[in-house]
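Take a look at the following structure, please.
All protein chains but one are shown at their positions in the complex.
== subunit A ==
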Amino acid sequence: MTEPEPGGASGSDGAETSGDVPRRSDRSAWNWLLLLPIVIPLITPLFNRDSPRLGGIPMFYWLQIAFIVLGVGATTIVYRVGKRRRS
């Protein structure tokens, strides 16, 4: 590719960095929280059994459905923390 680096973008970014808006970053220690809902639902020995049942539904099914809450919780926390740090 012979195309030059699009200059407009880097120029305006430079201005942004020195202005009142700090350079953005997605880095945060809180991001590690996202690992929980990625790893836990994949460990089958945790939930691969019939009892205890919940409302007649075997553990295999109700616990995996419950993991949805884990995913919602982790992504919500990471979003909220990131938003607070930015504002």
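Operating definition for what follows: a residue touches a chain if its C-beta (ideal position, glycine included) is under 8 Å from a C-beta of that chain, and two chains touch if they have at least 3 such contacts; residues count from 1.
Keep this in mind: contacts and distances are computed from a predicted model.
Not shown: a single chain whose UniProt protein name, out of "Solute:Na+ symporter, SSS family protein", "Multicopper oxidase mco", "Electron transfer flavoprotein alpha subunit" or "NADH-quinone oxidoreductase subunit B", is "Solute:Na+ symporter, SSS family protein". By the touch definition given at the top, subunit A reaches the unshown chain through residues 1-3, 5-6, 8-10, 12-13, 16, 23-26, 31, 34-38, 41-45, 48-50, 53, 55-58, 60-61, 64-65, 67-68, 70-72, 74-76, 78-79, 82-83.
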